[in-house]
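Can you read through this structure? Questions will come right after.
Removed from the display is one protein chain of the complex; every other protein chain stays in position.
Moving on to subunit A:
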Amino acid sequence: MSFEWPWQYNFPPFFTLQPNVDTRQKQLAAWCSLALSYCRHHKLYTLGIMEVQECPVFNHKNIDRKLSTEAILIVFEELRKKGNLEWLDKNKTQCLVMWRRPEEWGKLIYQWVSKNGMVNTVFTLYELANGDDTESEEFHGLEEWMLIRSLQALQTDGKAEVITMDDGKGVKFF
């Protein structure tokens, strides 16, 4: 299914950071929503600032408009405040995008586990994220750092325990 662009994407002023505070608020909200849904659609979990500038989201070649680096950083700051983004480095060149928060992922994973009656079994992280059994699941292909966070969230809830094994990490569900 191809990605559906929102109306703002074709509106030139969308790519100019608006000085009017109220207008800017609405503009940023639209940007956050667009960035997250784009990442969700393409299953992007990490973004690097350099590639991002050329990404079609922020660089709309058809109407010849692109969001400035300064504006991109402002959008990312908004995402960070909302808990959807985390900087990997102090220089803000790489970031993690959480279009779904760890708690939400954890819930999805646990639902799958209990639906299939696999509580009290042990999984390797690889099995969970990349195994054949989970191919049709949304969390299939989830990057390790995100998977770990999700499982840690479940652990806090007492629904799982992350264990270290010989060749890597695993998890047991309760």
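Simple rule for what comes next: a residue touches a chain if its C-beta (ideal position, glycine included) is under 8 Å from a C-beta of that chain, and two chains touch if they have at least 3 such contacts; residues count from 1.
Basically, contacts and distances are computed from a predicted model.
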| item | value |
| --- | --- |
| Chain left out of the displayed complex - its UniProt protein name, from "Large ribosomal subunit protein uL2m", "Vacuolar protein-sorting-associated protein 36", "Signal peptidase complex subunit 3" or "Phospholipid-transporting ATPase" | "Vacuolar protein-sorting-associated protein 36" |
| Residue, one of A:K26, A:K43 or A:K92, that touches the chain absent here | A:K26 |
| Among A:F11, A:W87, A:Y126 or A:W145, the residue in touch with the chain that has been omitted | A:F11 |
| Absent-chain contact - pick from A:R65, A:R80, A:R101 or A:H140 | A:R65 |
| Residues in subunit A touching the chain absent from view | 7-8, 10-13, 15-16, 18-20, 22-23, 26-27, 30, 63-65 |
